[in-house]
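All protein chains of the complex are present and in place, except for one that has been dropped.
Take a look at chain A:
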Amino acid sequence: MAPPSADLKLLGSWASSYTHRVQLALKLKGLAFEYAEEDLAEKSPSLLLHNPIYKKVPVLLHRGRPVLESVIILHYLDETWPDVPLMPGDPYDRALARFWCHIVDDKLGPAVGAVFASPSEGQAAAVEQVHENLRLVERELRDGAFAGRRFFGGDKIGVLDVVLGCGSYWLAVFEEVMEVKLVDPEAFPLFHSWLRDFEEQEEVKAIIPAIDRLLEYARGVRQMMLGLSSQQQ
């Protein structure tokens, strides 16, 4: 039986890890929704209307009202549909989850993006930044807040798994396109095994685009960026 209509519409982009976070959360909660793919080069009137300040995806429309920013959307979904909770119950654990989600968006994400955007001279420094951030995560998995857990959420995927996981697939893509080693299983064994377990989940497999598509996309963007920078010389 199809889940009852929750009157949900998601404006997203197929290659956006922020969009994937929301899609994954909706899937984990068993919520039906309508999906609209945005052409980020030509944003729809709907996107511009509902997110006038940032003009970005994802935008979740619930009964026509917009919820913006992927992590805020995850909290909203959790509070509106509390079955299959993404956030832990205890206030301290919740604070930890929020803190680490912020690290992903504030430090690790931009570091990974910088590897992709850097010209060859800057690459070594950019890669080291990624490693520095991965070391933080590895340490927490080894003997910090998340020690001994299969997922950051415990036995099941939680909000931090969704936030960190949807985006970590870019690591393998960039490794190939940029010919760099970002996640050495020997240097980051716990992160590596967590990512592998995450990507094995049925719901995750259904959401993450095929690696070929991601590779093609990344190569295209990289070419364009290199083309732009050579024009500026």
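Going forward, a contact is a pair of C-beta atoms (placed from the backbone, for glycine too) under 8 Å apart; a residue touches a chain by one contact, two chains touch by 3 or more; residues count from 1.
Rule of thumb we're sticking to: contacts and distances are computed from a predicted model.
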Can you pick, from "Myotubularin-related protein 12", "U6 snRNA-associated Sm-like protein LSm5", "Probable glutathione S-transferase GSTU1" or "Auxin-induced protein", the UniProt name of the chain not shown?
"Probable glutathione S-transferase GSTU1"
Touching the hidden chain in the complete assembly: which of A:Leu26, A:Leu47, A:Ile103 or A:Ile208 does that?
A:Ile103
For the chain that's not shown, point to the residue among A:Val67, A:Leu86, A:Leu134 or A:Val162 touching it.
A:Val67
Can you tell me which of A:Asp7, A:Glu34 or A:Glu79 touches the chain that was removed from the display?
A:Glu79
Can you say which of A:Ala36, A:Val84 or A:Leu136 touches the chain missing from this structure?
A:Leu136
Identify the residues of chain A touching the omitted chain, counting contacts across the whole complex.
53, 62, 65, 67-69, 72-73, 75-76, 79-80, 91-92, 94-95, 98-99, 102-103, 106, 136
